[in-house]
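What you see is the complex with one protein chain gone and the rest in place.
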Amino acid sequence: MKSRRRRGDKQAAASCQPDAHPPAPHSPASLLPSGTARRSSQKKHSICMVSDFFYPNMGGVESHIYQLSQCLLERGHKVVIATHAYGDRRGVRYLTNGLKVYYLPLQVMYNQSTATSCFHSLPLLRCVFVREHITVVHAHSSFSAMAHDALFHAKTMGLNTVFTDHSLFGFADLSSVLTNKLLTVTLCDTNHIVCVSYTSKENTVLRAALNPDIVSVIPNAVDPTDFTPDPGSRDDSKITIVVVSRLVYRKGIDLLGGIIPELCAKHPDLCFLIGGEGPKRIVLEEVREKYQLHDRVRLLGALDHKDVRDVLVQGHIFLNTSLTEAFCMAIVEGACCGLQVVSTRVGGIPEVLPDELVTLCEPTVSSLCAGLESVISRQRSGSVPPPAAIHHQVQNLYTWRNIAERTEKVYDQACQQPVLTLPARLQRLRSHCGAVAGSIFSFMAVINFLFLLFLQWLHPVHLMDAAIDASGPDSCWRKSFKKGKSKDPHPD
Amino acid sequence: MAEEGPFTDISGKPISLECQNYTPFCREFTVSSPKVSLLKVMGYTCSVWLLAYAVFFLTENTTVLSSAIMVTLVGMILHIHFVKVDQETLLIIGSLGIQLSSLYASGRESTTFIEMSKIKDIVINEAIYMQSIIYYLCILIKDPSEPDGVASVVPLFQSSKPRLNCLVRVYKSCQEIIAQSR
Amino acid sequence: MVLKIFFPKCCNTADSGLLVGRWIPGQDSAVVLAVIHYPFIPGQVKKYLTQMRSQTKVDLTVLGSWSMPKDGQEGMDSFLKDLSTIFPHSRWLQLSRESGKRAFTCRVVQENGKPAAKKDGDDNNDDDDDKDKIIFVHYDQRKVMLSQLHPVQEQKGSEEESTELRTMFQTVAQSEPLFFHDMYDEGPLKLTHWQSEGREASIIVELVKQASVPVCIVLTWLLSVWHWLCSFRIFHVWPVQFISSKLSTCVQTGYRADHFQTVFSTRKATTHMEFMRKANIFVSFLVDIALGLLLISWLYRENRISQLANTLVPAADHVAKELQELLEWLMGAPAGLKMNRALDQVLGRFFLYHIHLWISYIRLMSPFIEMILWYVGLTACLGLTFALSVLSDIVALLTFHIYCFYVYGARLYYLKIYGLSSLWRLFRGKKWNVLRQRVDSCSYDLDQLFIGTLLFTILLFLLPTTALYYLVFTLLRLVVVMFQGLIHLSVDFINSFPLFAMGLRLCRPYRVAEGVKFQVLSEEPGTPLHLRMEINPLKFSSVLQCYRTPTYSCYPKDSWVALCKKLFIGELVYPWRQKSTKTD
């Protein structure tokens, strides 16, 4: 791994090519003239974002896709989103600025992720890719089966692919071994990969056995106007600790259940405000009942995204107990609201905020309690900076415009790379993913290719109506708005 | 007044669009799909009967034959009476309303008239149909309780399913008339 | 805007005269109702119109003039033009028909007397102004007057919700008094409308209308007597009420009494829906009685009753025998299943004793069966529904033993499942928190665990035996329930089927209108657009949905999944709905 990296560096330095990625040994990409690269920054892409997770579901991945798409639209690219149908919401919808969303009727299996058979989503996804003239397929989240499927199909159809990994995985247990194998297969011929933090990049490179040069690090961002401090709305007669997260194992709710009784016994003026819903809620409820803390631990249940800020500003300290986290948006939001942030030192969290804004602890009850105690004593003595100062410091750290710019460069780079032909792809799969998995997935790739041929015969491209662009270079969205008559029948 | 274009439906079968201008505010669009092909009917009938005969040969039960004949006959009658649509007509009369009618292969005609005061707009929409995504023309019906809301959507040319170029043509002339009558 | 003129077909060939009708408020359209012929005295026309206005509550006015060229009436045109000064108006229509042409020409004169727009055959160089557009809609006055537009709007007050077509239909329907004036009436005015050739009426209908009032009074009195009888205290004692609510005959009697009350109320049906409901109930009542009489005429001929009785008793006996054999089979090793012998024997003997009781009961009853059947058969003269309900009750009584077995089996099984599920939670160290409706973790003592597990073992090993008995008797019970359900469905079908509305749809399709359809009449170039308006009848399925008499089967039912779940956990299932579930 090390020798390969050096070679990449040398090559980049020698050729002065902005594209630092060493081309794959069996691809003729290195012959691209550098002029194309310079021109390509002006080039507009047609991007299809694919993920199982999108609005109306709420979460980090969902808002990432939405905000990134909006900023890319602003920069003149054409963006469509493909996700699965959420209950009654199926078909085609338009969001702000002509962001087109396909809610495809695919069966949901578990945790909002679709069932995968590698093939059954091909007809619909092919239809989307063809009629929208997609050039780049950007899949999100390794938990999303639809994203994996879309990458697989896009490669079969010869489109450029980009993948964003939003989460960290372990290596030890059986399920992560299987997921990592799947990720290896999916990513071995993907053009470019985006990770949200350096730790996440290391994790992904290890899991999927990737060349680190095709992995870019682009963090998430937070809209600072949504998270403004409001010291007036908090009760200064007591100290409030806010926790906003889904109540699941990965977010360390068991740790929280250990912290609450210990700190509440020590500080009689301490309150907990917990927003979120999940299977671990029962742990907190049992703790509350056991120690009679009904007036000091408030469980707010599921929060809408717009209510999060109003909850955050009611507290003094923001606590994050995650056991694993690629890039913690929650602590940025907390700091943006001017709170003192206490967090576990896991995953990419140490990279997110400067040391003066966050107190990092080990993911144990005793370490977290010690960290919280120190912050509480600082809060009591009044030696913490005012919320407005913290907000001012945080607000320009992560902005969506910057993220979109950097992602655009990733697209430019991905578009310069060739998409592997079927034989090359089969060879790559076999050489990269081990004998057994490689052979199985080569077989799948062949079947998928045959299925694509069958579909091309059954439903030829010339019979598909090209979609009218709502966004992108020749968007009719703005034009039609000026005319005062919109083609979009569904005002959402 | 009739205009013929090289129009096809979404599966590539040729259809014809006939547009008749009665007055500037009254137009009629007729989309006709190809008639039931006799060859196809014969093919289906023959295959069903051959199958029935094979079963009869194995079981030596004559009810198989008679039931096969009944099934083909009833199936054919149901098909031409309820499924196969030969012609779909859209009659738009400015300030009065829009009338949709479809003529089945058996000669049965079903008609709906929607008054202009109930119509919010005519639009081209996208929908997922079977395993593909298609464009279709539809009428938006006003919600009486909410002036800007849409109560329901009435799809047009549901059985012939023309492609976008045909839809755009109908859409444009419909919009002309609707704009006039406002 | 486009001017729309609704013109009755019958006036196409009318002589020249004045157009009487109404401008529809808010819309740019006029409904022509009749033509008043020349000669007339304007004062009399005005008087007649005010009289009609008060009768019909429709804002009738003179819309304009109608000219039909005939030989020797050359000066008519200018005369009709001058008429516009006599009648007050905002707009004056001048319709004229030329001989040899089918289309009309129309000229609209505004209040200032200047022709605002004209659309003549000879005047082709008209500017494309918005105002010169006229649509003639020809309608069949009779059909429009008699038809009822769906969905039915009962409130007359909601004028702003009613659309143009609805208002037009209402106008024609309300102007009925205008059409009573036919050509044989003596009077100063001559009108053309659909009844001008003579009024339609039927002697039988009029006679029935006259006769119905005293009949209704008598029947209402009889009904009140029935209600007085029902209100006796004795019928409200618990067991009587309970049993009568479960016997389908009693339920059917209740329905019938309700229906009678609706039909024979002395109040006249004011709205359309009310009238249709009455008519539907009445017609299905008649059909029901007719079917019942047919049944009687079949049943009481050729000694069929005794034949029936002679087959019924052995059949019940046979069923009991079969059950006995089934039980004996269950008491061995049924289908090679290994069951707990002791429990098996106990249960088997218990059920066998029941069958023994049942057989002796049947033996005791057998001499009287024929007589009972004879009297019971008479209920068919009250209608087929009664006969069917009685049949359902007889089936329920004859299979009472099966019901008993089912209840015993289900209760036992339910207890077992309940015990097993709570002990399984104990097994995993959990317990059911009743207050919070959730499963909590709980630390049990050693002895609790020990005893709990012992009990769990016992219940687990006894479960197959109980489950088998439960399964067999549930299947038997389901057969009976399905048969009863079939009977209930057919009774319900007869009770609720809107026979009258269906007949109306079949014979007079225009009476139930879903909407209208238009047809472009072959136009001649340069004339206004002529459309023919026809009535689009309601679909049969919509008729059924709209006019169906509400009965108990219209209430939402348990889904199949819920039924299966109930069966699995051993809750009792009944062909009727439970009181407790209804309140949920």
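Each chain gets a letter, A, B and C, in the order it is written, and its residues are counted from 1.
Here, a contact is a pair of C-beta atoms (placed from the backbone, for glycine too) under 8 Å apart; a residue touches a chain by one contact, two chains touch by 3 or more.
Here is the rule we go by: contacts and distances are computed from a predicted model.
Remark: of the listed names "Ribosomal RNA-processing protein 43", "M-phase phosphoprotein 6", "Mediator of RNA polymerase II transcription subunit 20" or "Phosphatidylinositol glycan anchor biosynthesis, class C", the one matching the undisplayed chain in UniProt is "Phosphatidylinositol glycan anchor biosynthesis, class C". For the chain excluded from display, the touched partners among the shown chains of the whole complex are A, C. Only one residue from A:Arg207, A:Arg296 or A:Arg425 touches the chain missing from this view: A:Arg207. In the complete complex, the residue from C:Ile86, C:Ile458, C:Leu471 or C:Cys564 that touches the missing chain is C:Ile458.
Among A:Ala82, A:Leu312, A:Ala330 or A:Val352, the one in contact with the hidden chain is A:Val352.
Here one chain is not drawn; of A:Leu397, A:Val419, A:Cys433 or A:Leu452, the residue touching it is A:Leu397. Checked against the hidden chain, the listed residues A:Gly60, A:Gly98, A:Pro219 or A:Gly315 yield one contact partner: A:Pro219.
Where chain C meets the missing chain, the touching residues are 333, 338-343, 426-429, 443, 446, 449-450, 452-454, 456-458, 461-462.
On the side of chain A, touch with the chain left out of the figure occurs at residues 1, 5, 8-9, 12-13, 16, 18-21, 37, 168-172, 197-200, 202-203, 205-207, 212-219, 322-325, 327, 344-349, 351-354, 363, 397-398, 405-406, 409-410, 412-413.
Convention: only the chains that are shown with their structure count from here on.
Once the centre of each chain is set as its mean CA position, chain A and chain C turn out to be 55 Å apart. Rounded to whole angstrom units, the spacing between the C-alpha centres of chain A and chain B is 44. Here chain B touches chain A in the complex through residues 8, 10-12, 121, 123-128, 131-135, 138, 140, 148, 150, 153, 163-164, 175, going by the rule given at the top.
The touching residues of chain C, when paired with chain B in their complex, are 1-2, 4, 28, 128, 130, 133, 135, 137, 161, 163-165, 515-518, 520, 523, 528-529, 531, 536. Across the interface of their complex, chain C is touched by residues 22-26, 28, 91, 93-96, 99, 101, 111-113, 115, 117-118, 144, 180-181 of chain B.
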